[in-house]
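A single protein chain has been omitted; all remaining protein chains appear in their positions.
Going in written order, the chains are labelled A and B, and every chain counts its residues from 1.
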Amino acid sequence: MKRLLLIRGAELALFALLATVPLLVANAYALALLTLLAIYGILLIGLDVTVGYLGQINLGHVAFLGLGAYAAGIGVTRFGLGMPSALAAATAVGLVLGSLLALPALRLEGPQFALATLSFTALSFTFLNEMEGLTGGAQGLSLTRPPLFGHDLSPQGFYWLCTVLLACVWMIMRNLLSSQWGRAIEALRDSPIATDAMGVGVYRHKVAAFALGSALGGLAGGLYAFNFQYLQPQSFVYDLMVILLMGVVLGGRKSLWGAFVGASIVVLLPNLLSNRLIFQAVSGLGLLMALVSGIRGLLRKTTRPFQALAPIVSMGLLVGGGLLVANTEDWRKGIFALMLFSVVVGLPEGLMGFAARFLVRLFRVAPAPLPAPSSLDEVLPSRPADGSTLLELIDLKRHFGGVKAVDGLSMTVRSGQIHGLIGPNGSGKSTVVNVISGLYPPSSGRMLLRGKPLPLGSLYRAARSGVARTFQNLQLFSELTAIENVLVALNGVYRSPLPLVLLGMARAEERHARADALALLELMGLKDQARTKAKDLTYGAQRFLEIARALARRPDLLILDEPAAGLAHPDVLQLIETIRRVHQRGISIILIEHHMDVVSELCTVVTVLDGGRVIAEGSPEDVKRHPKVVEAYLGQTDRDREAAAPDAPPLPA
Amino acid sequence: MKHHVVLGTLLMAALGIQAQGTVKIAITGPFTGGSAPMGASMRDGAKLAIAEINAAGGIQVGGKKMKIVAIERDDEAKNERGALIAQELAAMGDLSGVIGTVNTGVCMAGDRHLQEKGITKIITPAAGSASMTQWSKAGVKDLSIFRFAADDGIQTAMVVEEAINRKFTKVAIIYDSTNYGVSGRDDLLDQIRKQGNRLQVVAQEKFNIGDKDMTAQLLRAKAGGAQALLIWGIGPELAAVSNGEAKIGMKAPLIGGWTLSMSNFIDNAGKNGNGTLMPETFIEDPITPKAKAFIEGYHRTFNVGRIPSPVSAAQGYDAVYLFAAAVKQAQSTDTHRIKGALENLKEPVHGVIATWNHPFSKWNPANEQTHEAFRRDQVVMGMVMDGRVVFANAADKARLIKAASGKGK
Partner (left out) sequence: MNLQIIGQMAVSGALMGMVYALIAYGFQLTYATSKSINFGQGELVMVSAFFSLTLLDLGVPFWLMVPGGLVFGALLGLLVERAGVRLALEEKSEGWVLLTIIIGLFFFSAAENIWGRDDRPFPSPFSPDSVQVFGVDITRQEIAVAVGVLAIMGLIEIFKRRTLLGKAFEAVSADRDAAELMGISATRTVMLSYALSGGVAAVAGILVSPITTVGPTMASALILKAFSVAVVAGLDSGFGVVLIGMALGALESLASFYIGSGWREAPGLMLLILALAVRPTGVFGKAGIRKV
């Protein structure tokens, strides 16, 4: 509670301060800077959605700023729109074009995503520049700020409008990003495959996130148009984009405060640096800070030598150079570069990331307590195990080029069983799992779940129809905490429509979800590590977290892909115990495993694969004695298998 | 004690308060980035004039000599920066005036803030028509913005006239995709119409800043049978056009704006640039003693062998002298009174470009010429010849020398 109060209090204080500045300071220039700050605040919050939460280098945001600005400008000059409708038009343009760009950009990541968005920026520049009839082309578009509900806005009035909009955007984004939506967006950054496999649509969330960020870009564009009242296409190009990107990273990613601080830097710094005295004060202070924190870090060995020394050298260059150079205005780009370099190297989490850690220590804020876990009966109600046919695979084939990983496999999994799937390396176990769970479509054959065809080749739709799985090579959302990992997958709790979520009226639901998630963590023995980031858990704990997350889907069929791989012996025992408890709740399980003791201990039926075909099926005791099984495991003479499993790359392990 | 003095001075400097008895002016323009050759030349020309005036003791105002203090602001050729700088300057209580701006877009974005506060600004060397016509279109009654550059209207008129005089009938218009290039294209088309449609425009071709391969544009012009290329753009891209012509064996001369006289065109086009024609306000040729002193002073002070943009430098230089004359006549550092004096300068000002007699008059929204200093006869036609700009017409040179010796001191 204290933490929440502090955070809300700080937000309130910030906006109260922003709102009163025009009453205290009569300087028109200060007001102009603050107005731009509010506009850029909105812009960078939008950019942070892709850069911070989606983790992609988005070079297209500046295009949405420009397109939004022109939408508002043309709306006012051509169609006589009022301010509210012009701003709505600007936002809509961002939203619609953002969703359109998301379609091709969806499949891309890293440099490819950066290039696709960069190309969009260049295209929109060409469009704005060439459509002279509509936009005025390179000669620009002059407009006058329309009245707001019949009142002409003074510079103060316009500033307040921008601040109010910033506050609204802030509130909405806070609610959204701390909701299931925000978690889903972060999840798909860490592992798109697992996000799909948990029934959270990567596609839907990526498009939504990108479109939302772009809509904010458009809104900021509308305000930009009314602020400057003169638009030229050349303003909205790569140069500005780089500055925006720096703002987000310097301020601190994945943080509203970070976006705001970033906006302050990019708006204020270049304009203040023109004043030589401020420049010298800032650079001197910077050197001092770099020295203090660098030496401290070195002595305590908390920072790497480079991280400590590089900011000192660069700030030293700045101070020394500042004394030598006659005209600092000539070097403004270099000065900006040196300052940014120091911050990016010295504070990789951005200013707010750094400040947050510092403030938490200063105020000793404890995180909000977790709710009591829900009863397990509520989270995973017991189901009758009637032994009816649950999953049926009929003549399933999956070929990779010439490699027949699965070659005409038929098997039946009955409800309430733990069905073991074993076989030597390369026998096709994992491929079967990947085909059932929708990672790969089958080359041919049929799959029925409770008699209905299972969706083919879509992790997302397979998950939605009741199949949940874990991954042999862990696919956790590594930046999220354990409880958040489970929350992302939690099925059937989140029902509130998006508008309520945006207004922050879905809190009760969220509390309920947390209690449910905690119950699952307790089942796996992870309750005490609920707040630990997944990447910081021990390897064993990560394996258990995968199972907890899959259970959150409340699946009909749970597929465990080598859950014991790499586990120490005590953990294996715990695993057996845990799986048994899950099974007792009536959940059907397919267990792929190398450890024969785990299989013997748990499974009622075991299917043995070799060369992509079933070679034996029966109780664990029966198949162990089956001659073909003995041959497959011990004898390496089977010619078929050698042909079927060469060390070809596409065969996933 | 000493610390207090230092602190006090620092504080005053920080708040932008200058010691009494100075005239504070701002010089703005792009000093970094692609337009910097013009911005920095203009700034350095202005600083040279300020240094000369201050070395002579300053401007005589009310019985004492006041020195000029210049603050510099780099607008990076960005409208957004330009608007913020204008707002910063407008909020300074003690600013006497502003000189500068290279990019017409920056004028469009920023000047309204200065005009609102009535702060006197002399635009130089931005030449785009829109930076002055925006005020006549808006019907502004009292304007504090002046221009000290041969506007595109004059320049395009001369370019079209030159093409007609040289008996060309088919031309191509080639222009860059910025505000400067596009408004130049419009002015050229307008002038061709005004001068009786005696030129047939066979192609209108655009290029982007940074383009180096102009083959497609030139082939279109060539296919249309263009005898001359009327060109509006900046520096290196113009050289790329010239060199591209040589490559495909095209001989049509370039005729265009004064930017063709910049060294980044002349040097980079080499002998391919010979015969290129452009209207000019100043040629880096020491034909008069004043010009000689200016050119040598610039070379010495800024340690260069050649002025990157002589036109910008000379205009920056003369603009400061005009401004100083207005301060002296107004007997005040108040920007409104300086505006009044500029509109009615009683004494001629001996500049490096010309001797300025009553360059501006009371603003009349129906006639932008009232706040434009340059007339047709202050502009001459220059031609590139073996790496230098020379007078295209001997008569122009003679006229300028005569004017300088007749009216000079």
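Here is the rule we go by: a contact is a pair of C-beta atoms (placed from the backbone, for glycine too) under 8 Å apart; a residue touches a chain by one contact, two chains touch by 3 or more.
The model shown is predicted, which means the values in this text are computed figures rather than measured ones.
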Touch with the omitted chain, as defined above, among A:18, A:118 or A:493: A:118
From A:334, A:408 or A:540, residue that would touch the chain that is not displayed: A:334
Among B:239, B:252, B:278 or B:380, the residue in touch with the chain that has been omitted: B:239
Touch list for chain A against the chain that is not drawn: 55, 57, 103-105, 107-112, 115-116, 118-120, 122-123, 126-127, 129-130, 193, 238, 242, 245-246, 249, 304, 306-307, 310, 330-338, 340-341, 344-345, 348, 400, 434, 439-440, 471-473, 475, 650, 652
For chain B, residues in touch with the removed chain: 32-34, 36-37, 40, 177, 205-213, 215-217, 219-220, 223, 235-236, 239-240, 243, 246-249, 263-264, 267-268, 270, 272, 304, 308
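In the analysis below, only the chains that are shown with their structure count from here on.
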Chain B partner contacts - residues on chain A that touch it in the complex: 27-30, 32-33, 36, 129, 132, 137-140, 142, 228-230, 232, 234-235, 239-240, 270-271, 274-275, 277-278, 327, 329-330, 332-333
Interface residues, chain B side, partner chain A - complex: 10, 13-14, 16, 31-32, 72-74, 78-81, 83-85, 87-88, 90-91, 105, 108-109, 112-113, 130, 134, 177-179, 181-183, 186
